[in-house]
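Contents: one structure, followed by commentary.
With one protein chain removed, the remaining protein chains of the complex are shown where they sit.
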Amino acid sequence: MKAKAHITQEEYYRGVRMRPYDLVKELAYALAGFGVLALVLAAVLSSPDVPPVTIAGWAQSDPVDFVTTATSELQGSTISAGYGNPYNTNGDGQSWGPIAPVKWFGTRIPVDSANSFVLQPLKTASFGNAELGTALSQWDSANGDQQTAWLKAYSDALGKATVTDGKVSVADGQYGPLPVMMNNLLGIAQAGGLDGLLTVSGRFYQTDYTQALLFMGDGGYLSGLAHDANLTGSQWGMMNETGSYPGQTWLWLYTAWYQVFPFTSNDGILGLNAGNADLGIVILMTALTVALALVPLIPVLRDIPRWVPIHRLIWKEYYSAKKRST
Amino acid sequence: MDTPAQYFDWSFIHISYPNLLVIGLMLVLFAVALVAPFPHGGDGDV
Partner (left out) sequence: MSELDAAEGSWTLRVRRWVDRVLPMDNLLPHRQPYYVGSWVYVFGVITIAALAWVVVSGVVLSFMGPQWWHASSLGRFFNSLHFWSVQLFFIFMVLHLWGQYFMAGWRDGRAATWMIGVVIFGTSILTAFTGYLSQQNFDSQFIAINAKDAMNAGGIGAFFNVLNFGQMYGLHVMLLPIGVTFLVVVHIVMVRARGVVKPIGREGGSPS
């Protein structure tokens, strides 16, 4: 479509009947009217503000899930431990054929799950705690195979764990120093110490919650609460809100793709499936947004307004005047 | 408003009633805007 040479409004409106229209008054009415509406909604309905989950809350409410997650961190089997970039290189991340943007920029937010979430906090807490110090020495001096054997046995036993006075008990077995380590970590967490340690991370002033959030995301407690609130990906969660409030309805198309083939299927089609849904949908939505911007240039899409008679309602006065004059 | 929302389910669609209300209101508002008479500041050329 060749760009038109610039024409003035005088030329564009030549022969067009004009009538008074007060734009500033219209804006003033809009500001006032909108303000009244927003103020009334705010006063009557308030807004959603469910308090955040803390590691302390998690450890108190579901100690078995907490200990299981911490054990899995040491095993390297959690989401964050095997994530890959930008946190570590333990996983490949999502790709679609040769397209793998997750690998382009490397490990820019380094997170060592086992050390950051479990071992470092325990080392800090072992100050003045001889029993914990001994357990940590035993752990550090064991070889990889021994650690793996302890972890497997303990992890299996956790499947039948019981909780007494907020502490986790498992059947007798060969777990090495793990029960001491885990119950100490649980105690630190329940007292709020792990929230502090993972957030502060050795710096007094900071605003980065990466460590604490990744750790909580590895467990089942937070995601269980999210599922109850219909916030998870497979529940159209992106457009939902806590309570009875409207959510981000404008994300309807983005979240809709997560509910349909091929992104719900393990096999999918053309290399797109549930395994690389995030990447596939990012690419798809980028393409659709660009297409929306380019509607004026796209045949059929730019012609639909002419075919659908909605404009005849918007300009009904104009069309009926034209009909009268012909 | 803090109690969990109820959801409407149809086929793969799973939408909260508050969201459905917002979308419904938008459609109604658009339809009303199409047909409602618009006040004019005065007819004839200015």
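By letter and in written order, the chains are A and B; residue numbering begins at 1 in each of them.
Everything that follows uses one rule, which is that a contact is a pair of C-beta atoms (placed from the backbone, for glycine too) under 8 Å apart; a residue touches a chain by one contact, two chains touch by 3 or more.
Source: prediction; values computed, not measured.
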Chains in view touching the one left out: A, B
Message: In the whole complex, not just what's shown, which of A:59, A:81, A:185 or A:222 touches the removed chain?
response: A:222
Field: Residue of A:127, A:204 or A:250 in touch with the missing chain, whole complex considered
entry: A:250
- prompt: Which one, A:155, A:242 or A:273, makes contact with the chain that was left out?
  reply: A:242
Query: Footprint of the hidden chain on chain A, which residues?
result: 1, 3-4, 6-9, 12-13, 16-24, 26-27, 30-31, 33-35, 37-39, 41-43, 45-53, 83, 85-86, 93-94, 101-102, 104-106, 108-109, 206-210, 213-214, 216-217, 222, 225-226, 229, 231-233, 237-238, 241-242, 245-246, 248-251, 276, 278-279, 281-282, 289, 292-297, 302-303, 305-306, 308, 310-311, 313-319, 322
Message: If the hidden chain were put back, which residues of chain B would touch it?
response: 22, 25-26, 29-30, 32-34, 36, 38, 40, 43, 46
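In this section, only the chains that are shown with their structure count from here on.
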Message: Can you compute the centre-to-centre distance for chain A and chain B, using the mean CA position of each chain? Integer Å is fine.
response: 28
Query: Within the complex, which stretch of chain A touches chain B?
result: 17-22, 45-46, 48, 50, 228-230, 235-236, 239-247, 249, 259-260, 310, 313-314
Message: Under the stated contact criterion, what part of chain B meets chain A in this complex?
response: 1-5, 7, 12-19, 21-23, 34-35, 40-46
